[in-house]
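A single protein chain has been omitted from the complex, and every remaining protein chain is retained in its original position.
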Amino acid sequence: MRSVTALFFGPVRELVGAGSLTLEVNPPFTGDAAFEALAARFPPLRAWRGSLRLAVNREYVPFERVLDAGDEISFLPPVSGG
Amino acid sequence: MRSVTALFFGPVRELVGAGSLTLEVNPPFTGDAAFEALAARFPPLRAWRGSLRLAVNREYVPFERVLDAGDEISFLPPVSGG
Amino acid sequence: MVAVTEDPIDVALVLRGIGTARTGGIDIFIGTVRDTNEGKSVGSIEYTAYVPMAEDLMRRIESEIRDRWPVENVTIVHRIGLLRVGEISVVTAAGAPHRAEAFEACRYAIERVKADVPIWKKEFAPVPG
Partner (left out) sequence: MVAVTEDPIDVALVLRGIGTARTGGIDIFIGTVRDTNEGKSVGSIEYTAYVPMAEDLMRRIESEIRDRWPVENVTIVHRIGLLRVGEISVVTAAGAPHRAEAFEACRYAIERVKADVPIWKKEFAPVPG
């Protein structure tokens, strides 16, 4: 298990009902594994999976990315600034 | 002969040394004929002919345009605003 | 200059920062809150951001622009918080020796902001009456 900090924004934040959570990620410690940990607690999030982007330490990365303990991660819904 | 008012701008104004002149235009009273009347008085203007545009009553028109007495015409050097 | 800010965006201030003696053309794009979106009436929009990531990305966009065009200055500013119809949400600007570069750089900036910068809007209907 690796502990990461997950931040939530936009509609994902409304769904989760919090700005951040500590997530315990199972092997293989990927973004996908982190998403599984989160979706287990918030099942409606699964419907969002196809449109989310993963940021690790404030950079977009693929969901295959392996996370280190202490990483700041976020599953970002489609941006709509401008 | 038809009398028109010719206005001068930019480098053409510097060459002619005046802002406006009354020009007497011979048959067939075209823009070309007006240019001939002007170039007869200011021969260095001939070198400009290829780059000048004709305006009659504040609209670009071809040099074949037949002028009416009293028209306001101008042989405009390449514009350089902006 | 890039920023995510809660304060109203002052375009005159942006402009003062964008011109130099070597600048011949400046292009400024201003995004404002429109009274309709996809057929629905809009009264206000709340913008939220992943602020440090948004500013990191804006800095990266600025540096991509500087690599690609000979710009003198680039500005990317996005406001967050609750904005009413007519208020400015975003400004991108580029000053360059020639106008083509200024237009291209400014357009690139806003397109990249809209595609990638982690900012979200939530629309609210006008208050009746």
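We call the chains A, B and C, going by the order they appear; numbering starts again at 1 in every chain.
In the analysis below, a contact is a pair of C-beta atoms (placed from the backbone, for glycine too) under 8 Å apart; a residue touches a chain by one contact, two chains touch by 3 or more.
Keep in mind that what you see is a predicted model, and the values were worked out from it rather than measured.
Colleague: In the intact complex, which of the presented chains make contact with the chain not displayed?
Modeller: B, C
Colleague: Go through chain B and note every residue touching the omitted chain.
Modeller: Within chain B, the residues touching the omitted chain are 7, 9-11, 13, 55, 58-60, 74, 76-77, 79-82.
Colleague: Would you write out the residues of chain C that touch the absent chain, in ascending order?
Modeller: 11-12, 15, 19-36, 85-86, 97, 99, 102-103, 106-107, 110
Everything that follows uses one rule, which is that only the chains that are shown with their structure count from here on.
Colleague: Using mean C-alpha positions as chain centres, tell me how far chain A is from chain C in Å, no decimals.
Modeller: 27
Colleague: How far is the middle of chain A from the middle of chain B, if each middle is the mean of its Cα atoms, in Å?
Modeller: Computed value for the inter-centroid distance: 72 Å.
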